[in-house]
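The structure appears right after this line, and notes come after that.
One protein chain omitted, others in place.
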Amino acid sequence: MERFLRIDRRIIFAIITVAVIVSLILRFELPIPPSEPVQGVYGKIESLPKGSHVMIAFDYDPSSKEELQPMAIAFLHHCFSRDLKVIGMTHYTGAPGLADQAMTSVANQYQKKPGEDYAFLGYKPGAASLIINMGENLYSAFPKDFYGNDTTTLPVLQGVDSLREIDFLFDLAAGTTIETWIVFGKEKYKFELGAGCTAVMGPDMYPFLQSKQLSGLLGGLKGAAEYEALVGKKANAVSGMRPQSVVHVIIILFVIFGNIVYFTSRRARHA
Amino acid sequence: MNFLKRTVPLVIAFVMGVLMAMQYYVPHKLSQDLLEVVSRWDRIIAGFAVFIGAYSLFHLHWTRIKRKVEGWGYSIFVYFGAIITLIFGFLNGGKFFWNDKQQGTMFDWLYYYVQVPAGATIFSILAFFIASAAYRTFRARTNESTVLLIAAVLVMLGRVPIGNYISQYIPAIADWIMAVPNLAAKRGILLGVSLGAIATSLKIIFGIERSYLGGGD
Amino acid sequence: MRKDSNFFILVGTIGLFVCINIFLMASGKLPFSSDGFGIILGAGLTLAIYSFLYKDNPAFKIAENLYVGVSLGYTIIITWFNFLKPDLYDPLIVPMFSKAAEKAPQYALIFPSLLGIFMLLRFSRKLSWLSRWTFAFVVGLGAGVSIPRVISAFILEQIKPSLHPVFSGGETILSSINTLLIMLGVISVLIYFIFSVEHKGAIGKVSKIGIWFLMISFGASFGYTVMGRLSLLIGRIQFLLRDWLNILQ
Partner (left out) sequence: MSVSQEVVKESYLEAGRPDAYNSDNVFLVASEQFPYVAAVGGIMTREKPAANFFIGYFYAEALILAETGSTTGAIQIAGTDAYTQLPFFITTCDYTLIGEELYAASAYLSREPMLMGTLRAQDVGKGILIIILILGTILASFGLVFITHLFEAF
């Protein structure tokens, strides 16, 4: 029995690869019911009146792109379809390209104009200090947007002086930025905060959901898929749920099989 | 000299710490202005840290090349990638770097077609290692790890659509695990870690924790 | 002999990759444009990195080091355009040296710039002590700012929802049980992390309960981590199949 466990690990790699490719090519429908935390973000956006200011923090870089970029795109579809004003920024040096790409491509589908309907403020260092700076005065934190336009002249920012006037802040987090936004931002400036995060961070966020410090949460690709389904823009995340389901089952079978072999061989040795 | 090297930093840390902690409780306009100015300064200082990271990385690969460490040839590609990106970045699509950033330049192309695919791929390699570890090493050695694995299996099934097909209870159980035992443990950890963070902050303010001074005199 | 076979595998794979791309371009599945070549480059890098799974090899190392270099260059350029230029160059340096500037230079910015430069002096042997001033400023500020906010956001706000009536009518028995369980979980985990009291008797029993709560929550994290890593892989394969090979719609 034990020799089954000593197979070349490359065989396992091949099994996983084939499983992902096949389940991507074969098309079968899977139900994707929205979970409560995802509904929280969706409901909040639905409740905002036209012209409200939504800020998106793109706090990730290419290494988490496959989980968070689909979320960003689905969320932007929702904002622009409801005629909300969207302001983007990031704490990550690797993010501006991805953020700019997501905002511009979705905005173009709704004929939204840069500077009037949306603005991307770009990257700034400082993390906690940056959030406090934005909370006290957005224009001293971001004197210029990503393309060098003076922020005081941007129509989209009219009526916003600091984080206090932001109607909803959505953080797309690959690291610990959600906690940073809660401690240094929401705690004092009292804006509504929702988040999307990588699956790795997901379980850590539940205490904040129950304490209402987060009004909603999109966890990993599953969260992105639920949001795509809610908004009616099924794309990468929804079709990714097929291989996700299949490979989860394979991995669970691996764990069960490995443990059966482990215990039978241990018992055989003891007998 | 010892005064400048040791005492002054400790005094700065103490003054800044006490000042900023007190600022929180004073709702006066002056105190808010202070917060704005200081936070702006701090984020400017933080910007310089980028160059520390950049310098150490350049330095690391330069020493490899200089000392001809095994595999030093690959370090040349770090310089190649960095220099080509810097050149196109400073050229800024023919408008040069003292003008505002231009859209759709060669610099952006390098980001979209080198940094994005490579960065996304490197971390996805771990998917394969998790699969192989699942097969070869995730063992229910103890009662604790048995509970851990069972919870993991339920969550993994409950969080993908296929869980619905097996049984409608599986997603419900997964939701319960997340919202009750997981929440409770994570809140306990959070409270503990926060107390630890407060203790560390106090130690920094009162000069007990001095590791930020680095070594030497 | 073995070295030869490795060499042939490498050349063969590269040859196959080139042929596939020529076919894709010729059949019009990839546009003959900068984007088309970009996708080919991206696919090549993706495959080169995955080749590590077969064996550590030069293609993987080249791709990895190239990536490190490009992202380093990107970081520096973005720092210039998003930080140095709007925060220091435009408001301070330009007005200082150009008479045509409309606004007066913001001299106050000299102070944080100096502290920033002090930090970089860490690499000088003689003046590295000046960097301690900067670290003291940053660390002291961080400590002072954190204390009240962490108490308020992570301790008081987190305790508040736990101070929940167990029975207030209108709730189901299940939700009352859940309230009690969360309560028990938070307390037992806290007790598990108390080290100055020996874990014997009642305290020992409660801290045992804490272990089970911790294990279930680690199980949840485990499941989510597996999920996350697989999502990254799925995303990359979607890129290869859709954007490069044009197999998926």
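Think of it as A, B and C in the order they're written, each chain with its own count starting at 1.
Just so it is clear, a contact is a pair of C-beta atoms (placed from the backbone, for glycine too) under 8 Å apart; a residue touches a chain by one contact, two chains touch by 3 or more.
The structure presented is a predicted model; accordingly, all values stated were derived computationally and were not measured.
Student: Which candidate, C:Asn21, C:Asn82, C:Ser113 or C:Ser146, sits in contact with the chain we can't see?
Tutor: Reading the full complex, the residue touching the unseen chain is C:Ser146.
Student: Write down which of C:Leu41, C:Met183, C:Ile209 or C:Leu245 is the residue touching the left-out chain.
Tutor: Candidates C:Leu41, C:Met183, C:Ile209 or C:Leu245; residue touching the omitted chain: C:Met183.
Student: Considering the complete complex, identify which of B:Val18, B:Ala49 or B:Leu91 is in touch with the unshown chain.
Tutor: Candidates B:Val18, B:Ala49 or B:Leu91; residue touching the omitted chain: B:Ala49.
Student: Just the residue numbers, please: which parts of chain C touch the chain that's not shown?
Tutor: Per the touch rule, chain C residues meeting the hidden chain are 52, 56, 64-65, 67-68, 71-72, 75, 135, 138-139, 142-143, 146, 152, 155-156, 159-160, 162-168, 183, 186-187, 190-191, 193-197, 214-215, 218-219, 221-222, 225.
Student: Tell me, which residues in chain B touch the chain that this view leaves out?
Tutor: 46, 49-50, 52-53, 56-57, 60, 78, 119, 122-123, 125-126, 129-130, 132-133, 136-139, 141, 144-145, 148-149, 152, 189, 191-193, 195-201, 203-204, 208, 211-212
As a convention for this text, only the chains that are shown with their structure count from here on.
Student: Please name the chain that ends up farthest from chain A once chain centres are defined by their CA atoms averaged.
Tutor: It is B.
Student: Taking each chain's centre as the average of its Cα atoms, which is closest to the average over all protein Cα atoms shown?
Tutor: Centroid comparison flags C as closest.
Student: Find the geometric centre of each of chain A and chain C from their Cα atoms only, then give the gap between the two centres in Å, rounded to an integer.
Tutor: Spacing between the chain centres: roughly 12 Å.
Student: Quick one: report the Å distance separating chain A from chain B, using the average Cα coordinate of each chain.
Tutor: Computed value for the inter-centroid distance: 16 Å.
Student: Approximately how many whole Å separate the CA-defined centres of chain B and chain C?
Tutor: Result: the chain centres lie 5 Å from each other.
Student: If a residue has to touch 2 or more other chains to count, which residues of chain A qualify?
Tutor: 13, 16, 62-66, 93-94, 97, 124-125, 129, 132, 146, 148, 203-204, 207, 210, 222, 244, 247-248, 251
Student: Chain B: which residues touch two or more other chains?
Tutor: Chain B, residues with two or more chain partners: 40, 42, 44, 46-47, 49-50, 100-101, 111-112, 115-120, 122-124, 127-128, 130, 134, 149, 153, 156, 159-160, 178-179, 182-183, 186-187, 190.
Student: What part of chain C is in contact with chain A in the complex they form?
Tutor: Those residues of chain C that touch chain A are 53-54, 71, 74-75, 78-79, 81-83, 85-87, 90-91, 141-142, 145-146, 149-150, 152-154, 157-158, 160-161, 182, 217, 220-221, 224-228, 230-238, 241, 247-248.
Student: How about chain B: which of its residues touch chain A in the complex?
Tutor: Of all residues in chain B, those touching chain A are 32, 35-36, 39-40, 42-44, 46-47, 49-50, 99-101, 103, 108, 111-112, 115-120, 122-124, 127-128, 130-132, 134-140, 149, 153, 156-157, 159-162, 164, 175, 178-179, 182-183, 186-187, 190.
Student: Over in the complex, which chain A residues touch chain B? Could you list them?
Tutor: Touch residues, chain A against chain B: 5, 9, 12-13, 15-16, 30-33, 35-36, 61-66, 93-94, 97-98, 101, 124-127, 129-130, 132-133, 136-137, 140-141, 146-149, 203-204, 206-207, 209-210, 222, 241, 244-252, 254-255, 257-259, 262.
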